[in-house]
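One protein chain is absent from this view; the other protein chains keep their places.
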Amino acid sequence: MSEASADEIMTVVAARELKDRVVCFVGIGLPSTAANLARRMHAPNAVLVYESGTIGAKPTRPPLSIGDGELADTADAVVSVPEIFSYWLQAGRVDVGFLGAAQVDRFGNINTTVVGDYRMPKVRLPGAGGAPEIAASAKETFIMLRQSSRAFVCELDFCTSVGNHEGGDSRDALGMTGGGPSVIITDIGVLRPEAVTREFVLTALHPGRTEAEAIAATGWPLRISEQLTATDPPTEAELSTLRALKAGVA
Amino acid sequence: MSEASADEIMTVVAARELKDRVVCFVGIGLPSTAANLARRMHAPNAVLVYESGTIGAKPTRPPLSIGDGELADTADAVVSVPEIFSYWLQAGRVDVGFLGAAQVDRFGNINTTVVGDYRMPKVRLPGAGGAPEIAASAKETFIMLRQSSRAFVCELDFCTSVGNHEGGDSRDALGMTGGGPSVIITDIGVLRPEAVTREFVLTALHPGRTEAEAIAATGWPLRISEQLTATDPPTEAELSTLRALKAGVA
Amino acid sequence: MAEVMSLTEAVSTFVSDGDIIALEGFTHLIPFAVGHEIIRQGRRDLTLVRMTPDVLYDQMIGAGCARKLIFSWGGNPGVGSLHRFRDAVEHGWPRPLEIEEHSHAGMAARYVAGASGLPFGVLRGYSGTSFADYTDTIAEIICPFTGERLTAVPALRPDVGVIHAQQADRHGNIGLWGIQGVQKEAVLSAARSIVTVEEIVDVLDSRVTVTLPSWVVSAIAVVPGGAHPSYAHDYSERDNGFYVAWEEIARDRETFTSWADEFIVRRQSAGVL
Partner (left out) sequence: MAEVMSLTEAVSTFVSDGDIIALEGFTHLIPFAVGHEIIRQGRRDLTLVRMTPDVLYDQMIGAGCARKLIFSWGGNPGVGSLHRFRDAVEHGWPRPLEIEEHSHAGMAARYVAGASGLPFGVLRGYSGTSFADYTDTIAEIICPFTGERLTAVPALRPDVGVIHAQQADRHGNIGLWGIQGVQKEAVLSAARSIVTVEEIVDVLDSRVTVTLPSWVVSAIAVVPGGAHPSYAHDYSERDNGFYVAWEEIARDRETFTSWADEFIVRRQSAGVL
């Protein structure tokens, strides 16, 4: 089998974070692939919830959109979009919200709205979708994106979804019912929040990656955990399942 | 065919009030019978809405409860109870709310809650059900009850459902979106609100009934319209259809 | 994840004295069997929540289970009064019954708020009525955009939500159809839930319109006919005769008590009256 790509390692590591039986609200793209990989590996009873209103979807391949017909066909329940946000997400029934991001800051706050000034943007991004309330209401949030100094910024151009806000207990003061981001998984390593400051620090490096790379790919002065670990490389089983999944045959 | 009973005349007169294609939110009992009679006579396209969430129900006989299975089997749509009150009634989609009452006052306000003091009631009645919001939000309301001085009272023991409130434009000041009661149909005659005061006055007497009877059966000083009319007696067709309906064969 | 257990075990595990408990079902699918088991197990000081406390709550009130009733319409549909409810309110027998009274629209908004994780719901309701004179849980709220005055009601958050449904599948997912009532909201607003079903099937019927995934349900008990004298659409008919007969059974304290003793307390298994 060929070497694992950086995206493949990121996806495998993200999948490992999901426990069995977890109820996971999945964004489209990499998070969806990771969640579906987890379901095929160690978490066969993970419940995937998509914002299209499909609860317990079991797609055979990563869907292109969150509204692909297969999600409805394989779901335990299909509810309306208003209901998925009110009765399911806002009510606190989601264990893990799995989000992507265009920009993230040291406290795990996310921008998916604009680069540059909101009214005269350099780049107009798609916007919020379900992310702000996933970030607010899920018991914890996993964030997944490729690490670069353009994405890991000192200050967001727009705060679309709140993570640990300004750090410390500032998130709690906003009255949010969900617990906030617990991990950021990148193509270089894994970041987790420090206990008191709630600032994300590097806690693991993927095979072949270096602290220097991680620091260079981060727009804020990235700190390294004293318990920095090395990521176990993807197993044959993980990699072959991921590839089969993406090919639509897993 | 035997003579029409007082209840039958009342039901026939109430049915005549319903126009074809009207969307009618129906309470159980006499209103439901009248609405179903109308549907079999001159209003075949009347849309019957029951608070159990059945929209466009076409029962073959008057249901005993608003949740009889036949209502769901014959409905165009079955929705949840929260939805029937929010998306359908409160949104202003109901033309006519058809209500019964234990007590009514001169402004068409209704009590179905208690007789006597609320905390030490002489008679504890069932309470509100859907009536308060039907009375608030339907474009107009029809009220149907047997006329007696115990029922047609000077002052309600409890205001369950607001009619023309304290008369004049006092209802409008409450910010209600529906138009309020337009007719009270009894076993003696028909009452309608005066233009300015919005007080209900006697506008029609059923066959064989007298003004004196109506006045005696009213707890407030009932006024008689200058345009008092005589109710056309039930036709053979009306009466036979009503009886067949109640026997479950219409 | 829903656990399949006996009715007896479900009630003894999940219902305690003093609980706030909502047994829902809007004429259709009323969970009588669970109510009877609660009577048999002698639960006390319950706060009973239900939009239409009909014959089932008349029985539970008459049996002395209830301290308080939160409701919007307490009658025997199409028949008349609930005599045990009236006796409790009018004469405090077998014990005084505190009441918290709303309209259907208000109760529905309260369940929706509870199921949605919101502290309150908003509706156009109660203006000009007497409710707020006697019910604390009604407040004015102003639209921040239009200045309109509306009504707020607090969320219902029962300790236990109880419903009857037609089916569960082998994974414990619940499916029901026909009149839906507030069954979904009764389960989703509650901390714990008990669902009785007509049967467990391999795959839920295609007629199912409301599905509750296994992981939002605490216990499933298979109780065919568990809604009687209410009904389960496509499984049974509403026993209108029983509702009519209830008028005479419930009118008198002693008649009621001996009926309850014979048909509830001394029945080992529920599901049949």
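Residue numbering begins at 1 within each chain, and the chains themselves are lettered A, B and C in the order written.
As a convention for this text, a contact is a pair of C-beta atoms (placed from the backbone, for glycine too) under 8 Å apart; a residue touches a chain by one contact, two chains touch by 3 or more.
Quantities reported herein were computed from a predicted structural model and do not represent experimental measurements.
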Q: Would you list the chains present here that the left-out chain is in contact with?
A: A, B, C
Q | Absent-chain contact - pick from C:Thr137, C:Thr196 or C:Ser214 | A | C:Thr137
(Q) Please identify which residue in B:Thr11, B:Gln90, B:Gln147 or B:Thr203 touches the non-displayed chain. (A) B:Gln90
Q: Identify the residues of subunit A touching the omitted chain, counting contacts across the whole complex.
A: 28-29, 51-54, 63-69, 71-72, 78-82, 85-86, 89-90, 113, 118-119, 121-133, 136-137, 156, 158-162, 165, 171, 174-177
Q.
On subunit B, where is the contact patch with the chain that was removed from view?
A. 21, 23, 47, 55-56, 76-77, 86-87, 90-93, 137, 177
Q) Mind pulling the subunit C residues that touch the left-out chain? A) 117-120, 122-124, 137, 139-141, 143-146, 148, 150, 152, 154, 206-207, 209
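The rule is short, and it goes like this: only the chains that are shown with their structure count from here on.
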Q | Distance between the centres, which are taken as Cα means, of subunit C and subunit A, whole angstrom | A | 40
(Q) As a quick test, compute the distance in whole Å between the mean CA positions of subunit A and subunit B. (A) 57
Q: Scan subunit B for residues touching two or more other chains and write them down.
A: none
Q.
Can you list every residue of subunit C that touches 2 or more other chains, as numbers and ranges?
A. 112, 184-185
